[in-house]
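Note that this complex is displayed minus one protein chain, with the remaining chains in position.
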Amino acid sequence: MSSDTAPALAVEELVAGYGGVIALDGVSISAGTAAITAVLGANGAGKTTLLRAVSGMIRPRRGRILLGGTDQAGRSPEHMVRAGVAHVPEGQGVIPELTVEENLRIGMMSWARDRSRADRAAALDEAYQRFRPLADRRRKLAAALSGGERQMLVIARALLARPRVLLLDEPSLGLAPRVMAQVMDLVVRLSREQRITIVLVEQNARGALAIADHGVVLNLGRVVAAADAATLAADVALRHHYLGF
Amino acid sequence: MQTFPRRLAVAVVTAAIVWFLSVRLTTFRDYQIAEVAIEVTAVAGLTVLTGLSGQISLGNGAFMAIGGYTTALLLLHLNWPFIAALVASAAVTAVAGGIVGVAAARLRGPYLAGATLMLGVALPALASAYQGIFGGDQGLNVVFTTPAFLGANFPLTRWQAWVSTVVALVTLVLLANLCYSRIGRNWRAVRDDEIAAALDGVNVAVTRVLAFVVSAVSAGLAGSLLAIVTSLVAPGAFTITLSIALLTAAVIGGLGSLPGALWGSLVIVLVPTYVTDVATSHGLSSSAGSNIPIVVYGVVLILVMLAFPQGIQGGLRRLLTLFTGPDPRARIPRDAPAHHVAPSADEAPASQHEKEGTS
Partner (left out) sequence: MVEFLQFTLSGVVFGMIYAAVALSLVLIWRGTRLLNYAQGGMAMFTTFVAIEVIYRTGSYWAGFVVALVAGMVLGAVCQLTIIRPTLNKPPLNAVIVTIGLLTLLEGLAGIFFGGQYRSFPAAFSVTGLKIGGTALGVSHFDVFVVVAVLATTLALAAMFRYTSAGLRMRAAAFNATIARLSGIRVARVLTVGWALAGLLGALAGVLVSPSTFLYPSSMDAIFVYGFTAAVIGGLDSPVGAVIGGLLLGLALSYAGGYLHSGANLVPLVALGILVLVLMVRPDGLFSATQVRRV
């Protein structure tokens, strides 16, 4: 098997937890390159823990995290960003005390030192082009943005890190349905146009499966189903039991 | 110590040990026993305040000063017997503790630390300011003699050691009773999650003030003992260094732990003396000789804190589990959310990095 066909991100038998509690109990997942993989399941299933382990926020107890074939389990978040993994955590995303532009500049911190001012300015311009509302509010404090704009800012910042893998934790949480649709649209375009591998954790399983290529269902720290999105969406019993629709 | 009879038994055994030591050892050792007993009395109250109720105080030396000066004034001007002066000192410091507790009721973390630090600096300065009553920088002399029934040749230091030990043990037993009572549970509830405790029906303000009162009384009793053991109360005896030493002893021994108060007091009393002895026996020059103990003391504080994050008592407990296996009562059920178990006296949102929750 050549490295071309190796998935962009693969997790093998991952065990992780907090203190005395095991949240992931031997989870194996693979995310195809430039595909959207939805990670679904009820609260407490281990979805957020999975993303945290991959991005380095927590150190797994056992198992491997393969990025392009190389094991990166246990590396720090600072390392993982430079290795090409950007994580947009649930809920907290923007730093409200900083301006929009400052929030974006933080996104470039993993490579900004090695590049010229022109490169950095170009990257910022590109971000403003793609996300017009942010350009209009660039000097405003992030605290003044609406929910949808904040989510846009957070994703824009993550993209500025030039990731190959983007981990999104509940990007539509707390957003109005129309805005939610826009965010989902954006996610699809990112994977198709930018060839970014996306791992999407969502409570809104229906919406996630509508845009995903593959899906994984977690329950109590274990994988209970993994297939392409259409198959999962068609499995009524599975949907009722684990996904709430 | 879960039950009152067990605590009494331990106290009696400890008293017996101390009696034995005081008779066998030298006068200087008797003095050290008294010193340790004084520190334990004050540190025990502080460890309850900071460890159990989560309120940091850098100024408990001020309460010791109040207790000491009250005793000195009563002995000097009204010729009260010591036991009466002791009780009166406890009452006066209780009131002071209540006032401070009320003033500090809304303060948290470093703001509380700052306010109590300033208290610890300001109160002794008061004694210097009002020479007439308090004797200014010279202070007041305290006369304390052995009672007649012990005979004319009974060494004063041994009697001081006995009195101090009894007061310390009584304080420890009473504090232990409080810690295991509903009041103690309320303290811990307020420390861990104020809002949840309030929703549970706990009167948060009263609980916090009560903790201050209790710690103030302990310190006041210790100050009273200091007066009769050193025969002097002066501002120089109650500096901010003393307040800080009390907190150091509480944390090093194990915050929130009464046995920890003993370990911590032993460290702050014995380590400086021991190192000074070693330095002088090597005949070091006076500038090095008087400063090396200070350096070593600082290093000891740092190393103990880095090696035993839960203090000496925590370290002992871990050692014990190496032999006996993990405590079955300490097992966390699989479904329980992960909580930050260590007592956090400083209620800032996260210690130095963000805390992670469960998914």
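A and B label the chains in the order they appear, each numbered from 1.
The criterion applied here is as follows: contacts are C-beta pairs under 8 Å (C-beta built on N, C-alpha and C of every residue); 3 or more make two chains touch, one makes a residue touch a chain.
The structure presented is a predicted model; accordingly, all values stated were derived computationally and were not measured.
Asks: Just to verify: which one of B:23, B:170, B:294 or B:320 makes contact with the chain not shown?
Replies: Spelled out, the listed residue whose C-beta touches the missing chain is B:294.
Asks: Among A:64, A:105, A:140 or A:222, which one is in touch with the chain left out?
Replies: Candidates A:64, A:105, A:140 or A:222; residue touching the omitted chain: A:105.
Asks: If the hidden chain were put back, which of B:25, B:126 or B:206 would touch it?
Replies: Of these options, the touching residue for the absent chain is B:126.
Asks: If you put the missing chain back, which residues of chain B would it touch?
Replies: The missing chain touches chain B at positions 50, 56, 103, 106-108, 110-111, 113-115, 117-119, 121-122, 125-126, 128-130, 194-195, 198-199, 204, 240, 244, 247-248, 251-252, 255, 287-288, 290-302, 305-306, 309-310, 342-346, 348-354.
Asks: Please give every residue of chain A in contact with the chain that is not shown.
Replies: Within chain A, the residues that touch the unshown chain are 55, 57, 76-78, 81-82, 86-87, 89, 92-93, 95, 97-98, 102, 105-107, 109-113, 157, 161.
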